[in-house]
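Every protein chain but one is kept in place in this view of the complex.
Moving on, here comes chain A:
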Amino acid sequence: MLALPALVLLLAVIGYPLLTIILRSLSEPEWGLQNYIWFFSMPINLTVLQRTFVISTWVTLVCVVSAYPYAYLMTAVGPRVRLVLMLCVLIPFWVSGVVRTLSWVILLQDSGVINSILRSLGLGGVRLIRTQTGVVIGMAQVLLPFMILPLYSVMKGIDLRLMRAAQSLGARPSRAFFTIYLPLSLPGVYAGAIIVFILALGFYITPALLGGPRSTMLSTLVQTQVLSLLQWGRGGAMGVVLLVTTFVLLALAAPVMRSRYREAERR
């Protein structure tokens, strides 16, 4: 009963549009699989689909690696410092993604802050904007809170006395970390990674502004089909392909995660 309002809302704002997208992908301009055949017969679509997954994987990795120590630090410090650390995560989170992306343009461009510093240090400039690296950096920053918050909520539940116990039994700190702490924190890593990965797949603004042609993601192609060409059917088919591919990947990853989860709970 209590879940009813949320359920109705989900059905209305996700279920119905999704159904429309699937229907239109099969019915426009006429009934059949034409839009899907078109998708798989254009090499550019497959290149961009693959690229979308590669970029999202990189973004997820960057987020995990940078969020992990940060979230750990949040559990290790006193309440006042924790509040500051929390605000550092949340304030950018409240700022629009467009604004944050534009500030990355200023930082990353050839005459931007990073390159001026590199040059003044006598190092040559690097091409960051309009490259895949630039897109990954920008997206990782925008998505970082989605990694830090689940990680922190799991980590703060880990009893740190377990680590001390392990060490008193003769484990070196690194060993204690890898056998005790890391497995216990994995549910947080998985939760965060899945959210970040899925959000990254659908990113539009950041790759559009920070990327060049070689970092175009699928959302941009969908936009062209729907908004410039009025090919709702094709746009829909692209969305469905992305969705199905994501489900397949998650289904493949699920058994691994589930066993790890159980393992973590057993310990």
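Assume a contact is a pair of C-beta atoms (placed from the backbone, for glycine too) under 8 Å apart; a residue touches a chain by one contact, two chains touch by 3 or more; residues count from 1.
Simple rule for what comes next: contacts and distances are computed from a predicted model.
Of the candidates "Phosphate transport system permease protein PstA", "DNA-directed RNA polymerase sigma-70 factor", "Thiolase C-terminal domain-containing protein" or "PotD/PotF family extracellular solute-binding protein", the chain left out of this view carries the UniProt protein name "PotD/PotF family extracellular solute-binding protein".
In the complete assembly, the contact with the undisplayed chain comes from A:226, out of A:162, A:199 or A:226. For chain A, the residues in touch with the chain missing from this view are 42-44, 47-48, 105, 109-111, 130, 208-209, 212-216, 220-221, 224, 226-230, 232.
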